[in-house]
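All protein chains of the complex are present and in place, except for one that has been dropped.
Let's turn to chain A:
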């Protein structure tokens, strides 16, 4: 062998097609710890680890046959003392003296091997982390969806509860509590912005006798029907509420005395003229309109007195609290 090739700074090896070692240079022999006579004429398997042998058959062999060259392949050689020596090899296949030869050069890659091992380990860790992350994100997404649907359920339920909490079960009108809150709000609004409002307290006349004569079922039916009528008569912003028993209330925002009287009279007339297909009823109404420095209880009291007066004066009529005061003075 050419002196330069024999001691070149890379291993050199030539094989025939059966894998017999035709030539091997001193550099590679040194690396493997073998003598020339131990390897020349022997099979390449002698210096390959079991994994490398299989790997060569799976990858190296088809590649060199089909492409006539192999570049940058990593395998590991086996030294005389059974030590694994990772190498990087290039190979080419060509005809020499009428025979096919497979020539290899190889360089040890001990440091690079460590380095690539570390890279591979990190890559595997990253891959498994990424997979874990993906899985966790999927789980979180699922949880988020569940949470959203639970939240929606809760919102719906809350809304239902909210409605139930402010609604009178029998008539479907607002209940006393809601009425009270709304009255407070209107009183405050009046103080702040001087927006007047009126309050109607309505009582079904002789309701006790309906209950006595026709039974409570009929009484309830009347309350329901009247509730519906009151609802129909009220505007969007009006608050129609069941005040208690057969007593109802209507808050009329932005309505002054004359407006309130008109609405009250309208309702009264409507009730009187309605054919209920039930015992006919009439209603008495007391009206009060807010004044500055008013309080909830004050306006309720005035409306209540006006209602009392309507009752006293023979029922089926409307009384405004301010007329009541004037008549008290004129009386």
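We adopt the following convention: a residue touches a chain if its C-beta (ideal position, glycine included) is under 8 Å from a C-beta of that chain, and two chains touch if they have at least 3 such contacts; residues count from 1.
Here is the rule we go by: contacts and distances are computed from a predicted model.
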Checklist entry - For the chain that is missing from this picture, which UniProt protein name fits: "Sigma factor SigB regulation protein RsbQ", "Cell shape-determining protein MreC", "Outer membrane protein beta-barrel domain-containing protein" or "Stage 0 sporulation protein A homolog"? => result "Sigma factor SigB regulation protein RsbQ"
Next on the checklist: One chain isn't shown here. Among A:120, A:278 or A:301, which residue touches it?
Outcome noted: A:120
Checklist outcome for this item: Contacting the left-out chain: of A:35, A:54, A:158 or A:258, that is A:54
Next on the checklist: Please identify which residue in A:10, A:73 or A:183 touches the non-displayed chain.
Outcome noted: A:73
Item to check | Contact set of chain A toward the excluded chain (per top definition) | outcome: 17-19, 45, 49-55, 57-59, 61-63, 65-67, 72-76, 113, 116-117, 120
